[in-house]
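For subunit A:
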Amino acid sequence: MNYYIDPLTLVTFFPVIGIVVLLFLRADQKVHARWVALITSLITFGISLAILAQFNPANPDLQMVVNIPWIQVAGWNISYFMGVDGLSILLILLTTLLTSLSILSTWTAVQDRVKEFMIFFLFLEMGMLGVFLAQDLFLFYVFWEFTLVPMYMLIGIWGGKRRIYAAIKFFLYTMAGSILMLLAILWLGIYQDTFNVPELAAMGGIPPNLQFWLFLAFGAAFAIKVPMWPLHSWLPDAHVEAPTAGSVILAGVLLKMGTYGFLRFNLQLFPIASVKLAPWVAALAVIGILYGAAVSYAQKDVKKLVAYSSVSHLGFVMLGLFALNSQGVQGGILQMINHGISTGALFLIVGMLYERRHTRDMDAFGGLWKVMPIYGALTLIVVLSSMGLPGLNGFVGEFAILLGSWGAGLPGGVLGSPWFTALAALGIILAAVYLLYMFQKLFLGPVTKEENRVLSDINWREILTLAPLIILIFWIGLYPNPFLNLMSASVDQLLNAMQTAAVAGIP
Partner candidate 1 sequence: MVPIQYFIGLSAILFTIGILGVLIRRNAIIIFMSVELMLNSANLAFITFARMYQSLDGQVFVFFVMAVAAAEVAVGLALIVAIFRNKQSIDVDQINSLHG
Partner candidate 2 sequence: MWLSEAVSSGPQFFYLVPLVVLFPVIGLLVNTAFGGRMSEKAIGWLASAAAGLSFVVAVLLGISLLSYPEGAVVPIVDWITIGELNINWGFQVDTLSVTMMLVVAGVGTLIHIYSIGYMHDDVRFQGDPGRYQRFFVFMNLFIAMMMILVSADNYLMLFVGWEGVGLCSYLLIGFWYDKGENGIGNAVAGKKAFIANRIGDFGFILAAFIMFWVFGTFEFNAVFELAPEVASLFPAAIVAITLLMLVGVTGKSAQIPLFVWLPDAMAGPTPVSALIHAATMVTAGVYLITRSAALYNLVPQVQNIVALVGAATALFAATIAVGQFDIKKVLAYSTISQLGFMVAAVGMGAYVAGMFHLVTHAFFKALLFLSAGSVILGLEHAHHHMEHNSQLKLPMDENDLHFDPQDMRNMGGLRNRMKISFWVYLIGAIALTGIPPLAGFWSKDEILTDAANFNPLAYWMMLAAAFLTAFYMGRQILMVWFGKPRSLPAEHANESPPIITVPLIILAALAATGGALNLPMWHTFTHWLEDSLGHLHAAEFSLQIAGLSSFLVLAAIFLAWLLYGRKYQAMQELPPDKRPDDPLRPILGPVFNALNHKWWVDELYWTIIINPYVSLAHFLADVVDWRFWHDWFHDTVIVGGYNKLTQVLSIQIDLGVIDAVANKLGDSVKRAAAKWRVIETGYVRNYALSFFIGVVLILGYLILR
């Protein structure tokens, strides 16, 4: 009898071990709870690194597959089917890394019900990893919905003043989209006789007009999660009210579940509809880019500013994915990672400030660079990365996306007009406008408020929290090829398959 546990199952469910240990702690053992959660998440990160070491970038197919029949009643064919490929490997790493860093960031910020906080956090990690690894639609749906619960708790219990409102809004919005997706999943499972994603993709044969409706049903769930304009209204509420670590994970990983969903399911399963609807999605994405950038600029609350900037940044990701060429899609995937790193870091930074001053109103600050030089320098790097300065990570992703979408706008491409790119590129200017405005409001100018004069610069733990992200910002910016190599084979295969299907499907 072989008791070998496959790595994907191990990485997904390893946080549960930490949860079990946490259950044995008393409520007053806060330090222990933190350490247990941190070590668990670090080990999980280590496992994900081991998966990376085992991962073969040249192989475009799913790897380390585990496929066990799970629910096989009444002709349903649901299995526990996990696998990783170039589309998801980086997201796995991002998830495990950001979870560790978020836990580290709560060290002093969360003092209330630490044990429960950590339990929910580890559950959240489990759910997110499951979403990125599941290759069975039903299993995916289970994980997808599962992530809602811990996030709901994190916002609803440890959030700000209007936390209940925000938590419920977050929950209901996501649920509303998910239900449409569930219907589509059930339709696929029943009429195509399988929930297995690669099988469904290989089968093709979904009539184009049905593809259209299924695309919309899946798309509704994902678009709310991304969030695409105009479905973004839950985002500022959730972000503003969530605790720092929650915001980091929400922006860093949960939003990526939406873009990842488009990539994994919509593009793969409904290629004809994807090609036909690409200009519409791109149009929404471009509106989101410009709208998000403009609205960000008008915010007073720095966290809200960063939240709206996510709308803008994820517009870029969507534009890249629906350029449907290798530059666009690879850029889109890389930009998901970049956004996770940069915006995650921005939320961490805002959290550090909030912990010191208990306000996020930008008017309450000014001249902080003088008071907190290290903090200012690190923030500057993150801000520059977020606005896409060459040499830092944001540029590589945005450049590839825009290059790809320009190519898709040429005759023969799916978007049909280079104006999408031209307008989206305006977003880069606007990003500089609102980010530099934020940096100026917080860090430049004289110190005008007495209470800001005595703020302490960030400590070693906080530097340690930001350091991995800063390193990645430089690494991806200066030498992105290792990251791009991981995904290129899978992306090429996906695009080839789409092309074949689209050519075959359009008479």
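Details
Criterion: a residue touches a chain if its C-beta (ideal position, glycine included) is under 8 Å from a C-beta of that chain, and two chains touch if they have at least 3 such contacts; residues count from 1.
On the choice of candidates, all candidates are chains of the complex that A comes from, given by their letters.
Computed from a prediction, not measured in an experiment: that's the story for all the values here.
The contact partner of subunit A in this complex, picked from the candidates 1 or 2, is 2.
Within the complex formed with candidate 2, the subunit A residues making contact are 169, 230, 233, 236-237, 291, 294-295, 297-299, 308, 325-327, 330-331, 366-367, 369-370, 373, 384, 389-391, 395-396, 399-400, 402-403, 406-407, 410, 418, 421-422, 425-426, 428-429, 432-433, 436-437, 440, 443-448, 478-481, 484-485, 488, 492.
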